[in-house]
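As you look at this complex, bear in mind that one protein chain is not there, while each of the others sits in place.
So, chain A:
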Amino acid sequence: MLTEVGTCPLLSVQPSRAQVDEKVQIVVMNLLPNQKVTLHSLHQSEDKDFWEAFGHYISDEYGTVTVAKDESLGGTYEGTEQMGLLWSMRPIPGSRPGLRLRKMNILTPIVIHISVYGGHLSQGFSQQTPLATSVTERWYVAPGVQRVNIRENGVRGTLFLPPGPGLYPGVLDLWGGGGGLVEYRSGLLASHGFASMALEYLGPEDLRTADVDVSYFEKAYQILQNHPKVQRDRMAMLGLSFGSAVTLSMAAYSKVIKPQCCVCISGSHVFPVDKSLFEVFEGMKKVQVNEENQVIHRNIILPIPSDPALKVDVGRIKCPLLLVNAGDDQNWASVESAEDMEMMMEKAGNRDLLTVLTYPGAGHLIEPPYSPHFRASNFILQGVKEKIVMLWGGQTKPHAYAQEDSWEKILAFLRKHLYFSSNFAVKAKL
């Protein structure tokens, strides 16, 4: 529907309320033909920092710019990149260094201002008046997804349930060494039909005790499995970074945790299995630092040891396992670990369970699609409580591709192995 009304540029962002892993269509109309414009995105994080991205475009002979079809000639991204205004965001000039963008309250949306400016600008956006602005929301939870606090038996987490009568497959969702309770990936998984529980297992108090060991994860798994809306024989574990190591360990050794499948992102099987987490972190002293004073963590497990006592016996794993790794992972030697795991599983005869995805040029933090990439960010090393800048690795464009592609494949993998009877509502969106 169009009306011919003067030269007021029209900016359309559809849908205006989208899910975080959903693409948007950004179109500008009613410009002059062959007009230079800049498309700009702006977001204020929960920590009050500003993030932005921009692309330089030239309108066509009808005065239209269609981000999904047209090429950005420069800016924070180049080429035809439908979602470039999201994944290429970075802190605005003058921001504090080492920032990482994460949303902790996911019951409210991410709010992004998309604007179109005249000319090809690269800075000073706040001093210019845009030709048009549109506000768009991005949600980690679909309508009807329920958030449930889990505080049971010493276990701390948050369960997200899809809308509808259930039953749903369950996913135990483990983040990495940064600790805390990070909910957004579980919120998204629930929006795709999985009852997903984000588990807190690395907070300051936990590390002082030896409580966070195998039994903690087993209790958490059972709480999820026993939930009235969860299909007990359709369970998965999904881990990132340190959470991957935990996942592999549980899958190999636990008599209680017997998932239908596992996903390990940016992880490693090199993990002293009979120690508590506190002891594990104590042992990690072999960190290196680069010339920018960023900590390179990957070497601490290299070379991959041959001593079986130092790694999870992945030959014992009995369920399909998907490894998602980054070619430029500077934090864990996940690619080398995957090679070693493959050898071990070949020897043990369960190689057919393994699928490995490796993304060249991606960094360690492979998260849901369209979130910005940070090659390094501020981090608090557990165990020593030191504030450092951790090098994650990766380059922005290949990292963005890795996030988008791996998420689709992770969802497909989970659906394939957890998908079953007729009581099941899955919203397949990608």
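By our rule, a residue touches a chain if its C-beta (ideal position, glycine included) is under 8 Å from a C-beta of that chain, and two chains touch if they have at least 3 such contacts; residues count from 1.
In this text, contacts and distances are computed from a predicted model.
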| Undisplayed chain, where the name is taken from the UniProt record, one of "Acyl-CoA thioesterase 16", "dolichyl-diphosphooligosaccharide--protein glycotransferase", "Exosome complex component RRP40" or "COI1 F-box domain-containing protein" | "Acyl-CoA thioesterase 16"
| field | Given A:Lys36, A:Arg90, A:His113 or A:Lys258, the one touching the chain that is not displayed | value | A:His113
| said: Looking at the full complex, which residue from A:Gly79, A:Gly119 or A:Pro165 touches the chain that isn't shown here? | reply: A:Pro165
| note | By the document's definition of touch, the residue of A:Gln35, A:Ser72, A:Ser88 or A:Ser134 touching the omitted chain is A:Ser134
| remark: Contacts from chain A to the absent chain lie at residues 1, 3, 5-6, 8-19, 29-30, 109, 111, 113, 129-137, 139, 142-144, 163-165, 408, 411-412, 415-416, 419-430
